[in-house]
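Only a single protein chain was left out; the remaining protein chains are all shown in position.
In this document, chain identifiers A, B and C correspond to the written order of the chains, with residue numbering beginning at 1 in each.
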Amino acid sequence: MMDEISVRYFDGFEGKDLVNPLMIEGLPGIGQVGKLVAEYMIHMLGAVKIGEIHSIYFPPQVILEENGLARLARNELFFFRAMGKDLIFLVGDHQSTSNEGHYLLANQYCEIADELKIHRIYTLGGFGVGHLVNEPRVLGAVNRAALRSELEEAGVTFDRDEPGGGIIGAAGLMLGLSAHRGIDAACLMGETSGYLVDPMSAANVLAILSKLIDVPVDPTKLNDRASEMEKVIEGLVEGNKTEKNEELSYIG
Amino acid sequence: MMDEISVRYFDGFEGKDLVNPLMIEGLPGIGQVGKLVAEYMIHMLGAVKIGEIHSIYFPPQVILEENGLARLARNELFFFRAMGKDLIFLVGDHQSTSNEGHYLLANQYCEIADELKIHRIYTLGGFGVGHLVNEPRVLGAVNRAALRSELEEAGVTFDRDEPGGGIIGAAGLMLGLSAHRGIDAACLMGETSGYLVDPMSAANVLAILSKLIDVPVDPTKLNDRASEMEKVIEGLVEGNKTEKNEELSYIG
Amino acid sequence: MMDEISVRYFDGFEGKDLVNPLMIEGLPGIGQVGKLVAEYMIHMLGAVKIGEIHSIYFPPQVILEENGLARLARNELFFFRAMGKDLIFLVGDHQSTSNEGHYLLANQYCEIADELKIHRIYTLGGFGVGHLVNEPRVLGAVNRAALRSELEEAGVTFDRDEPGGGIIGAAGLMLGLSAHRGIDAACLMGETSGYLVDPMSAANVLAILSKLIDVPVDPTKLNDRASEMEKVIEGLVEGNKTEKNEELSYIG
Partner (left out) sequence: MMDEISVRYFDGFEGKDLVNPLMIEGLPGIGQVGKLVAEYMIHMLGAVKIGEIHSIYFPPQVILEENGLARLARNELFFFRAMGKDLIFLVGDHQSTSNEGHYLLANQYCEIADELKIHRIYTLGGFGVGHLVNEPRVLGAVNRAALRSELEEAGVTFDRDEPGGGIIGAAGLMLGLSAHRGIDAACLMGETSGYLVDPMSAANVLAILSKLIDVPVDPTKLNDRASEMEKVIEGLVEGNKTEKNEELSYIG
């Protein structure tokens, strides 16, 4: 019988001599904010892939890459050695399709963190507000009260009313499950409409995360993408206004 | 692999020398009636927390507390030593998200009752009738016929036609599963609309439960909350009438 | 951890000296046809209860009996010693709520048949046709080709086009799973609208089953119930016609 979840490290990665290791989780979710941030960092820093996670809790399909190559849905681990600290990134195609699978996968991610002696996890996500946000804040949550002030100093907002519904999926569960293992964890959530992939929100999360972990990441390309997106949205809003005016002109 | 259900007692709680112990279950459900009663009792009596239950059958999310602290969805156990008897309360954020999980969790709750040598379980809930109820009754169900008269003397109604559909979730399953372990159990269900959190219904359940277990609980604050709720509803009903009158005035 | 399925025989039932034992399954299903037949036979023959089956695959609720007694959803086994043969009845409140549970429960029922050395299983059900049926036929299916002629002689119809969609749930799966154990099994399906509990269809199934197993069962009460039902339906149809005429009279 197949393993419900399998973790495979690539040859050459030992994982034993990590220096002051942090984990950064950016799996798919609201506005793809977490995924955008983590994948952008991997790209800009030139992090190297060290392993893969497969699971029967992912959707039962293969992903087709551009060259016609099919591969299983997966999560991936990347490694980057920064000044005085090592970063482990957790990214991927999907989260669990079932409730129980969410717990089992998040627990596996924490198990990996445990094995690699990670002392701090940052989980990244979007916080959907249901409307366009002009100046999206970065909301925070922590799994130990003492972590809060550090995040606030970096510009994270702790709003006592938000997010009221809790944090769903890996970004949330990893906070709860890592606490039980004695690993510090914080979640950074970029405000976002929830309707669109949101590089603007991601740029804000990146800025704060970069400050928090003290690893500089050139934000130019993400900001560019955010600017493009902003123009697209302005275009849509303008178009919408024009349309409404035209509708009015039919009446008038 | 993570445990499907984990029970953790806090240090210092032995659970071995309980005196005449009873269990009171008040998990979320219709009108939040059971939850309101059990949490109110915990608050008013000053019961102390003795343990926690976590499970992959709870929704896959963390709960955010006001200080930005995230924690896993959980059930909690509280303890209160009353005159001549010990009370164990079972409360929590959620019930199971799956059918099978409902059984496995309810069985775990009964396992706890067994370990603590509980001789009587009271499960609390709401009975949704689909409309506002002026004088909500407290309906009962038992897992041994001989328990019925005692409940009736305390004011519980046994209506042969209600609740026709059975009792869903922990409040029901614990009756069935504890019977198989030889533990007496009764369910108290406050009539409620099913649309609103219902402190009025909860106050009635509290009055009867307090009598049944012979542990006085000052009902003032719950009654106050019920009165406030009653005014809110009256306001809504008045508003509705006014609205209807206004609608009529458009016609007339 | 709780057993996924538990079977408990009552004290006093040995199950070892059964004479020429047959099993008759009548669990809830379309038109409640199978349930009506099996429960009627149990009642009229005075079969005695010999055991119970509980499972986490049943709906997560307790059933309330008229006296306020709550009990777990269950399946039940009854026993009746007829002339030269023993009958084991399988009836109950529910079938599985999940696909996998259907297989696991049906396999457990066949395991019971195996233990009791049952040499023939009759599964009973309704075949929904989507409209009222004046003279409902009894359709058949078998798990060994040689069984067919015996059923046809007793009045069972084998229609090559029906039921096209296969037979869902225990009545079907027990045929397939018992074949793998070398136990003969046949399914009798009474045609029924699928919208109503159908004692007419059940009466037809009873007549044929009684002939097949050569155990006389007085059908009077079931026929009476069928007649009553027929009047109710005629009333509904009449009312419907009248209503339509009245509608026409508005036009004319």
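Definition applied: contacts are C-beta pairs under 8 Å (C-beta built on N, C-alpha and C of every residue); 3 or more make two chains touch, one makes a residue touch a chain.
Model, not experiment: these values are computed from the prediction.
Participant: Where does the absent chain touch, in terms of which shown chains it meets?
Facilitator: Per the contact definition above, the missing chain touches A, C.
Participant: Pick out which of A:20, A:61, A:149 or A:227 touches the chain that's been left out of the picture.
Facilitator: For the chain that is not drawn, the touching residue is A:61.
Participant: Kindly state which of the options C:68, C:92, C:126 or C:140 is in contact with the chain not pictured.
Facilitator: Only one listed residue reaches the unshown chain, and that is C:140.
Participant: Touching the absent chain: which residues on chain A qualify?
Facilitator: Listed in rising order, the touching residues are 1-2, 4, 56-57, 59-64, 66-73, 97-98, 101.
Participant: List the chain C residues touching the unshown chain?
Facilitator: Touch with the absent chain occurs at residues 4, 96, 99-100, 102-104, 106-107, 140-145, 148, 158, 160, 163-169, 172-173, 175-177, 179-180, 187.
The rule is short, and it goes like this: only the chains that are shown with their structure count from here on.
Participant: Quick check: superposing chain A onto chain B on C-alpha atoms, how many degrees is the rotation, to the nearest 5?
Facilitator: 90
Participant: Which one chain sits nearest the middle, judging by mean Cα positions?
Facilitator: Measuring from the global C-alpha mean, the nearest chain centre belongs to B.
Participant: Round to the nearest whole Å and give the separation of the Cα centres of chain A and chain C.
Facilitator: The mean C-alpha positions of chain A and chain C differ by 53 Å.
Participant: Quick check: what residues of chain A touch more than one other chain, meaning two or more?
Facilitator: Within chain A, no residue touches at least two other chains.
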